[in-house]
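Right after this comes chain A.
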Amino acid sequence: MEQACINPIDTLAACLISAGATAELASFVQILIGVVLISAFPLVLVILLIWVERKVAARVQDRLGPNRVGPFGLLQNVADAVKLILKEDITPAGADRLIYNAAPIIAVLSVLLIWAVVPFSPAHIGADLSIGLLYFVAISSIGTLAIMMAGWASNNKYALLGAFRVVAQLVSYEVPMVVALLIPVLLAGTLSMQSLVRAQIGMWFIVPCLVSAIIFYISNLAETGRAPFDLIEAESELVAGYNIEYSGMKFGLFMANEFMHAFTANLLFAVLFLGGWSGPGAEQYPLLGFVYLMLKTGVVYIFSLILRATVPRVRIDHMMAFNWKFLVPVSIINLLIAALLIQITRLLGIAPAPGETDFLAHVPQAFILLLGNLALIGGILQALRSSGRRDRLAEQARTHGDETAIIPVGSGD
Partner candidate 1 sequence: MLELNATTLAFFVFAILSVGGALGVVTSRNLIHGAVYLIISLFGGAGFFILLSAPFLAAVQVLVYIGAIAILIIFAVMLTRSMTNMAEVVNRQWWLSALVGALLLLMLAVGVIFPVWGDGGLLPNQPVSDQVATTDELGTAFVGGEDYVLPFEVASLLLTGAMIGAIVLARDTEA
Partner candidate 2 sequence: MTVPLWMYLLVSAAVFCIGVYGVLSRRNAVAILMSLELMLSAVNINLIAFWRYGAPSDITGQVFASFVFVIAAAEAAVGLAIIIAVYRSRGSVVVEDVNLLRG
C-alpha cells in the first residue's frame, strides 16, 4: 500500500504522507494543485495566444504587429491586461445586476471546464471520464447560456440582438459538430478521451474520418465565433454584439474566453483527429506527449488564424443556410456511410482489433473509409458545381433576359 516518495512531481501524495499529512489531506492537496494548474494554464496561455494572433494577422496584412513593449512586443498583452484591470467597471443603468455579473464568469467556466477532460499526455489528464466526449459537448453548451444572459442583462438592444444571433448560430452548429464526432466514437468504441487518443496510436482519425474532421473544424470555427463566422462581434452591424456594455475586467473575461475557446477547440481537434499526445516515445516520456499535443494544436491554430485574416465575414442568413442545408445533411450522410463501411470491414475481418497499435493493421480499414470519404467529397463537389451552374444560368436569364434570351419570356400567351 505504501507508495514510495520518489519526487514531488509524480508522487506528490506519497511525499505529503511521508511528510506527516493524513491520506485524505494529501489526496485533497493533490487534487487541488491539479485543478489550479489545469485552470491556470489556459488563463496564462491566453496572453500568449493574443500576441500570436495579432502577429499572424499583422503578417498576413503586411504589417509588423505589436513590437514596442518588451522583446518582439511580447509584453504588449500584459500591458493591455493591466489596462483592462485598471479601467472603471461600469454596470449600465437598468441592467440586471446579478445576471450581468454572473455572465462573464459562466462564459469563462464553460471553457475552463473543458480542460478537465483534455488528455495532455499518457499519464496526465484532469479526469478521464468514461463519458469524456459527451462531457465536452455538454459543457460547451453552457457557453451559449452565458452569452444569452450577457445579452439580455445588459438592457441594450444591440446586445440583445447580438445575443439572439449568437445563440442561433451556436445552437445550430452544435448539430453537425456532434454528428461529426460520432464517427471517431464509432471507430474507437468509447467516449473516454484517453481511450480515444490511444485508439489513434496506430492511425490518426483524420485519415479514416476526413469528412467528419472537416465538418468538426468548420462547426468549431462557428462555435467559437471565429472568422468567417465571427458574427458574434460584427462591429459594423452590431457595434460589438452581446458584450457591448461590458467594460474593464468583465470585458476582459469575455475576450479571454473567446481566445481560450478558440484554442481549446483546436486542441480538441488535435486530440480527436490528429492523435493527441501520440507520437514516437510518448508512452515512455509523458512530457514528450505534451509537446506533441501542443505542436499539433499549434499547427491547426495557426491555420485558423490565417483563415481568420484572409476570409471575409459570412452573412447571417448565408451562415444559417450553410449549416442547415449543407453541413447537417452532409454530416448525416457521412455518418451513414462511415457506419456502413465500418460494419462491412468488421464483417470482412480486416478491421484492426481494439487496442491495436500497429500502423499496418489499421491500413485496410482506414483505406476503405478514406475511399468512402473521398467519394462523398467528390459527390458533394459535383452537386455543388451543378447547382452553382444552375444558379448562374438562372441569374443570367434574369439579368439579360430581355436582350439575349433565346426563348422569349411570355411567348406562350
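Brief remarks on what is shown
One rule holds for everything that comes next: a contact is a pair of C-beta atoms (placed from the backbone, for glycine too) under 8 Å apart; a residue touches a chain by one contact, two chains touch by 3 or more; residues count from 1.
Behind the choice of candidates: all candidates are chains of the complex that A comes from, given by their letters.
Computed from a predicted model, the values in this text were never measured in an experiment.
Looking at chain A and the listed options 1 or 2, the chain it touches in this complex is number 1. Residue ranges on chain A touching candidate 1, taken from their complex, read 96, 99, 129-131, 134-135, 137-139, 141-142, 144-145, 148-149, 152, 160, 164, 167, 171, 174, 191.
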